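With one protein chain withheld, the remaining protein chains of the complex are depicted in position.
Note that the chains take the letters A, B and C in the order they are written out, and that residue 1 is the start of every chain.
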């Protein structure tokens, strides 16, 4: 393996000498999960705890995200604390959004609690909102922080995939596969809403994977006329049933409005709406997510020990990389425009 | 095995002499699927076709339910027509509800088409609505009919389970298992709506299987006060997250209203609603459903050949039984009241 | 509901007055799992513990089957001890086969430990070997015992299904579905061995569910010539790939010998062997298994409280029934011979 310097991120040589590491000043790390839960967060917690312990560090788990920092909800964790969780969805540390951490008073209490437990560094598993909190906290109090991208939305810059995304894709895909059985049996049109907030990753990939007739995502300007045109083309080639996958953040309109407008245009269509909802957040993580989370949890602790801070750990082409956290927050993982083209070509 | 006569149904001795059977008058059967699709319908079609063929009968598949009878959409089917479908959800014959079949003119056309294809008997796979059609058709034209209970709702009298019900239970359960991951990680209350129309079978069984705090079904009189009481009890024993499973036909109110009323009573609850929807109809059938459908498809043809008509085939304690179709229509599979008690005892 | 008296078992009216029950002498129950583990055992433990607690009884969990009785490995369990286990495979109480319990000395120690913990009754979740232990223990020391049939093999008399059987069927079926993809793509013949010891339930049902060409089970006399005849017939109708499902207890020979003999007869066949093995014992239980186990766990405690002993709880046509334990041990759940006929008819 070799080190490649890039302007925005860099590959790390992990075959670092462990003896060197133990010279570092970090003796105790804390880990928390923040924001929406994602399958694989537990695998990441496990990796953080076991890697820290293997290096002789102490490790505390903080419950309910930044709220736990503020209210002092710290638990010391050893290798046995994280047994039998790699295959569990959700997060044993629980997660929450914290409005109190957005106030200086909240962060002050949080720092007091970190001092009380001799925390030398903080691992924050979550999305960009959580990273913003970590960044501000670091800037104010100097505590080293490292971000681990855990969100099903895959909207984080600096990594091929975020933890939970692959599992959510499979969940969405399996649900749409099931819906297709009914769509085909009844010659129906289904509008299926998938998660992803302002990002179309889940919609685009699950849509391609299920042979969706059309896929509507916020990153692309859509129009009802184009959608209607696609329906007409589908009728012409003899498709008797169709799935349209819609990202929850789609700008063209809410899924019920889209379905209604389509019914107005094609009164003979038998149209149904399905909102997949929260099933997409849960479930036992896929192999890819468990390995990714294990790698990132390991990479987070190794990064801290090597002196990194205010970075996010990521994985590109199976290699650990670190991106400055402000970049991970500001930039966005861009949708693969070619996939959009592929989705059109393969739909019919 | 032995034959037990009961007032409403009877066990059939299947070890009948096959030679005797070939003396029967039935030479050609038609099979259709009607009403909502259910996983396992394809396995039933396959069993009808292959059993008929093995007895030397011809078999026609009729597409889109009774509409196919009316419009003459008949296809001759042999053993190879149904290969590789036992594991597929939906129905290769497609299904539909037919308003035209409710008119004498519609049924007249249907009978003409049956005559044209020399159909001697009709196998109708569907729910009680479909059976009513079959019954009327038989009464008017004398064509032998037999019903096969295919619906995820399990609301048919005369069988332990209907085709598709077991698969739907597993689908609902797996979805709720996933939702629980998020509920637990965020200390949330989830109201989850499952299918079942006016029947609470899916709700009650999937609710017990997922450790739901409460289960609301149409068969039981519920009140908001009881539900609130359950929530209070759960808080007292320290449950920090909960699932309430609600049948779509619940009389107490629509799931959004229930959630809203709960939020009004417990303003600190973080409440979410999930409507599982059409995913419950699809998917590869479970082993139990494939075997049940195979048995019923076989039993339908054997029943016709043995001279049965206007009956529904069912399975109780793994044995094929036949119930007069009017009874299957009029009576209802009753919810197991003890399960309701069990659900209460086991919830906390 | 009504009570039907039969010679070998009887339906129980569960709408019993709870007040009456509390007059009983049973104040403390112990529960253990014994023999091979089966998915749903945890759901049964949970139901025993919560039902006992709801009736005001104390409940102890005994670890590692009868060994735990002998070595005094008892843990008091409350409703919270069994949270989040209904969806877990295996058994939190662990299971084992105990040779020591087969000795009078072993059972004597076991009884001493029961006395020490004031155990008034014992719930034994396991197979017929485990029931034999319970029966002898009861006969020697008079401690009330009740059996709960937990085994994937489904070879227990007195219940439609045993706990774990439905899950094992789905696991075997899904594995064979996957194998079929490869068989079809390469025009291969696969011999697939499934579990079930001396019982062919898993083989017969998973074989029907996956459209196996042939199914070899110990309950039926098979011959290589018949198998070869089936292969010849399959070639004639144009089947280019085949699955033969073989029960592990098949008398005709070990699966490798069967494959070899077939290769000798049909040198042009591309034959592979797959032994599904232990994956069939694990996994999150199906909805049917979770509900069945919940019902049986409840029924076991209710039975004890109502004064039953030396019986096994079972479920037939969704109703709880109790069978004398010696009958459950001596008789065997018989294979449905008609299913064998169905399997032949539907195979091609």
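Throughout what follows, contacts are C-beta pairs under 8 Å (C-beta built on N, C-alpha and C of every residue); 3 or more make two chains touch, one makes a residue touch a chain.
Note that this is a predicted model, so its numbers are computed, not measured.
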In the full complex, displayed partners of the excluded chain: A, C
Residue of A:100, A:160 or A:198 in touch with the missing chain, whole complex considered: A:160
Which residue of A:67, A:138, A:162 or A:206 touches the chain not shown here: A:206
Contact residue for the chain not shown (choose from A:56, A:79 or A:142): A:79
Per the touch definition above, residue among C:68, C:196, C:282 or C:299 touching the missing chain: C:282
Positions on chain A contacted by the hidden chain, ascending: 1, 14-15, 46-47, 50-51, 54, 79-80, 83-84, 86-87, 160, 166, 169-170, 172-173, 177, 184, 205-206, 208-211, 237-238, 284, 286-288, 290-291, 294-295, 298, 316-320, 336-339, 341-342, 345-346, 348
Contact set of chain C toward the excluded chain (per top definition): 33, 37, 39, 41, 64, 88-91, 94-96, 171, 175, 177-182, 184-187, 190, 272, 274-283
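In the analysis below, only the chains that are shown with their structure count from here on.
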Interface residue identity across copies chain A, chain B - same or different by half: same
Whole-Å gap between the CA centroids of chain A and chain B: 38
Per-residue overlap in chain A, given as positions that touch at least 2 other chains: none
